[in-house]
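Then we have chain A:
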Amino acid sequence: MSNKLDAKIPEGPLSDKWTKYRSTVPLVNPANKRSLEIIVVGTGLAGASAAATLAELGYKVKAFCFQDSPRRAHSIAAQGGINAAKNYQNDGDSVYRLFYDTIKGGDYRAREGNVHRLAEVSGNIIDQCVAQGVPFAREYGGLLSNRSFGGTQVQRTFYAAGQTGQQLLLGAYSGLERQVGIGNVTMYTRHEMLDVVMIDGKARGIIAKNLVTGELERHFGHAVLLCTGGYGNVFYLSTNAMGSNVTAAWKAHKKGANFANPCYTQIHPTCIPVSGDHQSKLTLMSESLRNDGRIWVPKQKDDKRAGNDIPEEERDYYLERRYPAFGNLVPRDIASRAAKERCDAGYGVGASKMAVYLDFAFAIDRYGKIEANKKNMHDASKEQITEMGRAVVKEKYGNLFDMYKQITGEDPYVLPMRIYPAVHYTMGGLWVDYNLMTNVPGLYALGEANFSDHGANRLGASALMQGLADGYFVIPYTIGSYLSSEIRTKSIPTDHPAFVEAEKAVQDRINKLINIKGKQSPESFHKRLGKIMWDKCGMARNEKGLKEAIAEIQALKKEFWSDLRIMGDADEFNPELDKAGRVADFIELGELMCVDALNRNESCGGHFREEFQTEEGEALRDDENYMYVAAWEYEGESKWNLNPEPLIYENIKIAQRSYK
Partner candidate 1 sequence: MSWLTKTLSSSIGKKVLMSLTGLFLCTFLLVHLIGNLQLFKNDGGYAFNKYAVFMTTFPLIKIVSYVNYALILFHAFWGLYLEFQNRKARPVAYAVVRNQSSFSSRNMAILGTILLVYIVVHMGDFWYKFHNEPLPYVQYTENVTTGEVVTKTMDAGYTQEVKIVEMSNEAAGTHSVIVKDLFQEVGVSFQNPLLVIFYILGMFAVAYHLYHGFQSAFQTLGWNHPKYTPLVKFIGTWVFAIAIPLGFAAMPIYFFAKHLMGN
Partner candidate 2 sequence: MSEGNMNITLKVWRQKNKKTSGKLETYQVEGISEDMSFLEMFDVLNERLVSEGTEPIAFDHDCREGICGMCSMYINGQPHGPLQGVTTCQLHMRSFKNGDTIVVEPWRSVAFPVVKDLVVDRSSFDRIIASGGYISVNTGNAQDGNSLPIPKDDADKAFAAAACIGCGACVSACKNASAMLFVSAKVSQLALLPQGQPERQDRAMKMVAQMDAEGFGSCTNTGACAAECPKEISLENIARLNREYLGASLGSTN
């Protein structure tokens, strides 16, 4: 295998790599930092934390987000929690175990070096967030509380009710706004990055569109950080925010940055099922619910009875049956496929039959009895127990239950929830080395926008950990290794030909989009793309489907560029135009995802090829031929070159993942 990409993993024993690296990475002195400019695109956990921290260090930072405020970035919607190897519960956790769980959870498709570093800094994140005033859940003694998440047997997840992402993001946002107030960060809201500007082979700035006025702006930076999240919206329906998009990452890709493992998509097992064609997005019900909820379907096919009417012995708790060791807390990919398997086999529930039950009756009963004992009520009635149990469940998951009720019109305290898997997270992203730099010098990718830490499947509560690790504790060190050699580079004026050219290309594309003047809306193309992707590159893929999908996407692309209709003008606030640009990029990305899925002749984590499975229906990896990161280099329309980066496991014994 050719090895064009150098991951730059430091030498030495796994547990010393990061420590040693940190002590030897070149530094930039404070005076020089003041004249170095850094552009941060995206203000989610990774972007906000990076922008704030780099500004604290003294760099001049410009931060961009397409929303009306940096606080709206979609990290805000993360519900369940954030992992950290603190071992506060004394249940056997350690940095190594978090590292091991993450590699195993990722189905042995992540880099050892990166993941170990992630586990090492995980504890610092909690400390930092507490210091910022993030109100994590606490025990009565005043100490931090933990819960369990999928794919682990320890309690290492820190949380703030079902709104952990919100609290963490608001913490990072407050840090960012503090720097804005001081003047170290210039914040550009309602701005969308539309291209990377390259000068002498290095990323030197961006072209951004002011979404309110439609004006294009040129911004210089010694380095550009893309913290722009994942691309799950390629499926149209996902748990992502409506605005989440791949555009920034895709523009970088087209300017030379490799896109790694695009086919690794996480389908989250517990989402509210689709209710009709009008549906614009799917809503997640946190994985933390699997701490207390039991998943089941009727044993009888096409059972028409209401959930509560089906007696205990006629229920199939299929996760507990198939995976006794982890039960309802198996990793997401496994839980999702198991749900799909049951529904495809005809055991699904609800009107669409594309749902399974997530039942809290047991938890309510159990908590109710504990409460009764706490209150010395030894002859509590069943109603009293249920009432007290519901109160406990409400305290833990109240906001999620309310959301479920709001969307479905059913009360989950009484009826079992109906859930079905939905697209949630994308493990793939821009290829980065140990420094989080893409193969384009000066261009970095952080958080979900990169591919680095989760392999083929991300464990619950690890996305928040990675986003903040990258922003607070990794990039502030690793960026020094690049910028220390850039201290002589003066700020490049934005009338440089490279800026002029890049801006013109962006302007031309906008003009082209707006002048198609066809008949179909951007939204309708997006919907159609989503359907192709979900049907043929979704939870299960096969060669035939993927080949069809590629052809269909290419046809869709042609149609898009000839029949798109955008109302309004380019020089005003025009969400339709912005959406069209994003959909155009999603279409191209969709094709690459299928190409990648087709190339990977194995099943691993979130990538399940029907041709490659064990007799029990588990994913069948091919470590001999596919133990590599598939980094794709853009070579022109519908043409990519594969640059595989071999994965080397020196510390972990590779095995078939087993949660039985």
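In picking the candidates, the idea was that all candidates are chains of the complex that A comes from, given by their letters.
Just so we're on the same page, contacts are C-beta pairs under 8 Å (C-beta built on N, C-alpha and C of every residue); 3 or more make two chains touch, one makes a residue touch a chain; residues count from 1.
Not measured: the values here are computed from a predicted model.
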item: For chain A, as assembled in this complex, the candidate in touch from 1 or 2; value: 2
item: Residues of chain A touching candidate 2 in the complex; value: 49, 52-53, 56, 67-74, 76-77, 86, 88, 124, 126-144, 160-161, 163, 165-167, 170, 173-175, 177-178, 180-181, 187, 189, 212, 239, 241-243, 275-281, 283-284, 402-403, 406-407, 409, 472-473, 476, 519, 521, 523-524, 565, 567-568, 572-573, 575-576
